[in-house]
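Here the complex is missing a single protein chain, while all its other protein chains stay put.
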Amino acid sequence: MARQDAISVVGVSGSLRAQSCNTATLRTACDLAPDGMTISIFDLAPIPLFNQDLEKDGLPAVVETMRQTMAAADGLLIVTPEYNSSIPGVLKNALDWGSRGASHPFCDKPTAIMGATPGMGGTARAQTHLRQILGRLNARMINNPEALIANAPERIGPDGLIGDTPTRAVIQHVLTALKDLIEQHR
Amino acid sequence: MARQDAISVVGVSGSLRAQSCNTATLRTACDLAPDGMTISIFDLAPIPLFNQDLEKDGLPAVVETMRQTMAAADGLLIVTPEYNSSIPGVLKNALDWGSRGASHPFCDKPTAIMGATPGMGGTARAQTHLRQILGRLNARMINNPEALIANAPERIGPDGLIGDTPTRAVIQHVLTALKDLIEQHR
Amino acid sequence: MARQDAISVVGVSGSLRAQSCNTATLRTACDLAPDGMTISIFDLAPIPLFNQDLEKDGLPAVVETMRQTMAAADGLLIVTPEYNSSIPGVLKNALDWGSRGASHPFCDKPTAIMGATPGMGGTARAQTHLRQILGRLNARMINNPEALIANAPERIGPDGLIGDTPTRAVIQHVLTALKDLIEQHR
Partner (left out) sequence: MARQDAISVVGVSGSLRAQSCNTATLRTACDLAPDGMTISIFDLAPIPLFNQDLEKDGLPAVVETMRQTMAAADGLLIVTPEYNSSIPGVLKNALDWGSRGASHPFCDKPTAIMGATPGMGGTARAQTHLRQILGRLNARMINNPEALIANAPERIGPDGLIGDTPTRAVIQHVLTALKDLIEQHR
């Protein structure tokens, strides 16, 4: 495949914790990316709290970098924990910065969503909020299949990646759907 | 009324912008607090992005202060903008820190909600998300009346407070309902 | 306990199917009601589709009966399936009729929520919608514990009731919380 045809996806994790099972899911997705797709991780830790007054002299440099990286990508992968029935403030804050201005990187962008929880929920509620937010931003979301990863810690192997076969298959199915959408979108 | 009977409410604004119409609404609420109630503002600007790894040596000092201030208060007032159909990351991030641990200041706490927008929406969608989050935290919310303040900038006077009479009445009604709930709750 | 002190709860199921695992959950709740509480089932099958034009000569008789039954009860128990990430139209239709007029039976009413699914979800999303709707109606909901019954069919015994011990315990915990709220409410 020629270089210009390679599909580039930017992935973010809503958890900043080093041992996060969501970041482990994101790293696993990088590993399982289908042929012709590369997923690179953008770290949300350096993003400042949103404050419109900070825009007076232009967006903060790290925000500008995030926006350009996302805008240049063919697709997005958002992996989110669930805190208090919604997405983390960390993730929402990044979306708030990302959505500023007349044009933003989410509009019409093929976007896949995954989420992992220690317990049974699998981030069903957080993903609902995330889908509402991304719908408002007119992102093109993968709706099926969903990746709701319950009991996540026990699915992670000693290499820090999801080792559980059915969960890896779900991750692959979502990524394949994302690839199909990106190709249909071009 | 003896000092020990005074009702103390902590108010937060989900916007960090100096000229925010939500912070103006919060300041107006401080002014309009019914007899026997004092509303003090807690600024969310210094709260760091949530990262569970920061908890290893205890909560960050500013987070601990926020939690203790909220825990000591008889009630909470949350004033939220709407960004992308939800609450700001800034506010969700504060709730994420606030909700950590087995006991947290939101459980069973009388809580009032307000929101202001430049346009027509009045934060209806953001308040829906906020109510879901606070319901999960088992807060006691004022459901009626609602304070959905549309076209907010034109309601703000030169003193930076809401000057519009019907809007001031709505703010007062919500605060009176909060006072009633706190008194019934004691 | 004198008869006049007995707690009466009205329960509805959002599924009309005879073998519904949600109706089985409701029947199980009737069985497990704590001492001093009686749960009676109100069947939603005869409720017509909501049409405001039908109100011209007063509410339909079955709707009037539903409203009076609920108004006379000390508390409500709503057991809901999840269809398409929300509550069934059948249940929403009953709430639409029930909420008509200046006074309605949901306002300030202690209300417990349960839900059962054949799969993993346990009605997390349907309950989120239901809580938004009931919050708008100012019902007093039990927020903790939640009763999200996943893989429900395999928990039902030959008698058509939930036989699974941990699930029965969750049902009992919710009913005890409802009883406590009703007693505190009186």
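Descriptive notes on the structure:
So that you can tell them apart, the chains are marked A, B and C in the order they are listed, and the count of residues begins at 1 in each.
Assume a residue touches a chain if its C-beta (ideal position, glycine included) is under 8 Å from a C-beta of that chain, and two chains touch if they have at least 3 such contacts.
Nothing here was measured: the structure is a model prediction, and the numbers come from that model.
For the chain left out of this panel, the touching residue among A:Pro48, A:Pro118, A:Gly135 or A:Pro153 is A:Gly135. Within the full complex, the residue among C:Gly75, C:Pro88 or C:Pro110 touching the omitted chain is C:Pro88. Here the missing chain is touched by one residue of B:Gly75, B:Pro105 or B:Gly122, and it is B:Gly122. By the touch definition given at the top, subunit A reaches the unshown chain through residues 128, 131-132, 135-136, 138, 141, 143-144.
Panel shows subunit B; residues 85, 120-122, 124-125, 128, 148, 150 of it touch the chain omitted from the view.
Residues of subunit C that touch the chain left out of the display are 15-18, 20, 44-45, 47, 49-53, 83-96, 99, 125, 129, 132-133, 135-137.
What we mean here is this: only the chains that are shown with their structure count from here on.
Two copies of one chain, subunit A and subunit B, form a contact in which over half of the residue numbers belong to both partners.
Mean C-alpha position of subunit B lies 31 Å from that of subunit C. Subunit A and subunit C have centres, each the mean of its CA atoms, that are 37 Å apart. Mean C-alpha positions place subunit A and subunit B at a centre distance of 30 Å. Each of the following residues of subunit A touches two or more other chains: 85, 125.
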